[in-house]
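In this view, the complex is presented without one of its protein chains, the others remaining in place.
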Amino acid sequence: MTLRAWRLAFKMQRLELLLFLSAAILLVVASLLIAWGASEARASFDACYQEQGTDIGCAASPSLNDFSTLGGFARLGAFLTPFALGLFLGVPVVAREIEGRTAGIAWTLSRSRSRWLIQRVLPLVVVAIVLAAAVGIGSELVTRTNPYADYAANPGFADYTSRGVLLPIRAIVVLLLAIAVGAMVPRQLPALLLAAGVTVALFVGVTIGMDAWMTSEARPIPFDESRFGPFGDGPRIFDVAYREDATGKVISMNDFYNQHGDVALPDGEQDPPGFTQVAIGIPGDQYWIWAMRESAILGVLAVAAGGLAALVIRRRRP
Amino acid sequence: MSRIGSWLILSFKLHRWEVLAAAAGVAILSAAMLWFTWQLRALSATDPGCVDPAAYAPGCSQLGQRFYELSSKAELLSYLSWLSPFVMGLVLGVPLVSREIEHRTAGLAWTLSRSRTWWLARRAAFLVLVLVVLLLVVAIVGEVLAFPQMPAQHLDRDFAWYGRRGGLIVVRGLAALGLGILVGAWLGRVLPALLVAIFASVLIFSGISLGMDRWMEGHAIVQAFDADRAGGRQLGERILLPSGELIDYGELQRRGLAYEVIQDDRLWARPEDIGHMDRLIGYDRYLVVPGSLYSQIVLDESAVVGGTTVLLALAAAAFVRRRRPG
Partner (left out) sequence: MSTEPILEAHDLAKRYGRRTWALTGIDLAIPQGGITALVGPNAAGKSTLIKTWVGFERPTRGNVTVAGIDPQKDRSSVLGLVGYVPQSPSLYDGLSIEDHLDLAVLLRPEFDRAYALRRLDQLGIPAGQGAKSLSGGQQAQVALALALGTRASILLLDEPLASLDPLARREFLHVLTDAVRSEGATALLSSHIVTDVEQACDRLVVLGVGKILLHDTVSDALATHWLATEGAATPAGAAIGSFGGPSGERLTLVRQPASSVGPDLRPASLEEVVLGYLASGRVVPGEAAA
C-alpha cells in the first residue's frame, strides 16, 4: 500500500474514520487513567488491609467502587468497539458507491473488482485492527487492575469478550460481513440494520457454540476462597455441582436434589454432609488456548465473509 | 384516497426499510417478552410460594431454580426494552433529512413544499406516529412482563426496571428521534450522522440521568444501613455526621476525616476509638427515593425529556430552514 492509497482511503471515509479515531483515543486514554487510578486505590487498600489484618473499613473505600464502575464502562466500550468499527466502516464500502453512483466509474477504472475491493478494504482492515487492538490493550489493563480482583498476573477468562486478542479479529469478521451485506443491500441505513442483525445472530451462534465446546471440556474446579471471591485466576464457570467427598464423584445440583430432595444444611455449613460444592468450568490458565481456538473460528468466518463479499461484488450491478 | 391515507402511504414508502426493521424488532422483542410472561405465570401458578425469593419453602429447589433461570433471561430482555427507544429514535430520525441531502432530493422536496418547516413537520409527524405506536407496545409489554418477573413487588410504587417499562420508553424515543433529525440535518450524511447521534445520545441521556439523580436527592430520605429499602431507588451512601450534617465519601475525604473501621453502621478513625462516642466520625447511611414516589419521578423525568425533545425539534427546524440542500 502506497501513501497515496492510504490518503485516498482516509478521504473516502474521512468522517467515520475521524470519529472512530477520536473515540478510540478517548477510550484508550480513559482506560489508562482508570487502570492507573484503580492501581493507586488498590495499593492504598492493600496497605490498609495489611496494617489492620482485616478489610473492614478498607472495603468501604469509595474509590475502589468508583474505579470498578468506571472500569465497567470502559470494558463495555471495548466490547462494543469491534462491532461499531466493523459495521460503520464496512457497510458503506459498496453501499455508498452504489448509492452515490460512483461504482460505475470505480468498477470500470479497475480491471477487476477484486482488485478494487482489496484496494478499498485493506486500509480499513488495518485501521480496524489497530484501533480494536489499542482499545483491547487498554481494556486488558483495566481488567488486570480490577480493584476487586487479583488479575494482575493472569486475568484468565475475566472480561473474556471485552479485551485482548479477540477484539481485532471480531472487528475484521464484522467488517467483512458488513461489506458483503452492504453489497447485497446497497442502501446504507437498511444495510447497516441488516448487518447489525446478522452480526448479532452470528456472534450469538459463535458464543453458544463456544460455550457448548467449553462445557464439553469443563472439569470440576475447587472453590478457592480468596479475598475477592471464590476464584483467583478467572476461570470460566458454567455450573456448580457437588462432589461426593468419599468417591470424588461429581453430581449436578439437579441430580443431587432429584436423588436427595431438599437437604437441610448443618449450622454454619454451606455444603450438605459428605459433599463439597465445586464449580464446573475451564481453569483460567487455559485462556490462551481457548482465545486462539475462538480466533481460529472467527478467522475462518472472516475468510468466508470476505469471500462472500467478493462474490457478491463480482456479480453486483453498479 | 383521503389526504391522510396518501400521506401515510407516501411517508411509509420514504421510510419503509427503517419502519419495517423497527416493527420487526418490536414484534420479535414483544413476542419473546410475552413468552417469558406466560412461562413465569405458569410457574407461579404451579406453586406461588416457590417464586417468592424472600421466602424459603421446602421442596422448592427445582421450581425456584427454574424461576430464577427464566426471570434472569427475562431481565436481559428488559434491557432491550430500555435500549429500544434510543435505537428506534435514532434509526428513524437520522435519515429524515440526511438522506434527502445525500441523495440530492432535498432541493426538489424543499422547493415543492410551502416551507421547509412544514415539510419537516409532515415528515416528522409520520415518524412520531410510528415511534409512539411501536414504543407503546414495548412499554406495555415491559409492564406486563415485570409483574410475573417480580411477583412479590408492588410495581406501581417501585423503581425496579426503571426506564425498562412504562411511558418513559416512549418519551425517550421521541427525544432520540429529535436528536437524530437534528444531527442528520447538521451532517447531511446518513452513517456519519448516525455515529455522531449515537455518541450525542449517550452524552445527553447520561447527562439527564445524572441530573435527575441529583435532583431526586431533594426527594430522597436518609435510611439506616439495615432499613428495608424495597421499591426505593438508592442514590448512594452518605455519612451522617454527629452534627446532623449529611455528606458523601468524597466530602469526608476532603475534610480529612479518615476512618479505618466500620462497626455496624458507625465509622471510627481507629479500632481503639470504638465505643467512644465523642470520637465517632459518623453513621453510614443510604440516600433513598421511596418507591411511593415512582410515578411522580417518572412524570418529572418525562417532563425533562419532553422539554429536551421540544428543544431538539426546534433546533432541527431552525437547522433545516438554514441548511443548503446539498
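For reference, chains read A and B in written order, and residue numbers begin at 1 within each chain.
The rule is simple: a contact is a pair of C-beta atoms (placed from the backbone, for glycine too) under 8 Å apart; a residue touches a chain by one contact, two chains touch by 3 or more.
Treat the numbers as computed from the prediction; the structure is a model and nothing was measured.
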Quick one: which shown chains sit in contact with the chain that's not drawn? A
Looking at the whole complex, which of A:76, A:105 or A:265 touches the chain that is not displayed? A:105
Out of A:20, A:83 or A:116, which is the one that touches the chain we can't see? A:116
Counting contacts across the full complex, list the positions on chain A that touch the omitted chain. 2, 4-5, 7-8, 11-12, 14, 100-102, 104-112, 115-116, 119, 317-318
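As a working rule, only the chains that are shown with their structure count from here on.
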Given the complex, residues on chain A that touch chain B span 15-16, 19-20, 23, 48, 52, 56-58, 60, 62, 84, 88, 91-92, 96, 99-100, 187-190, 192-194, 253-254, 257, 261-262
Please name which positions on chain B make contact with chain A in the complex. 17-18, 21, 58-62, 65, 91, 94-95, 99, 102-103, 187, 189-192, 194-196, 199, 237, 248-250, 253, 259-263, 267, 271, 284
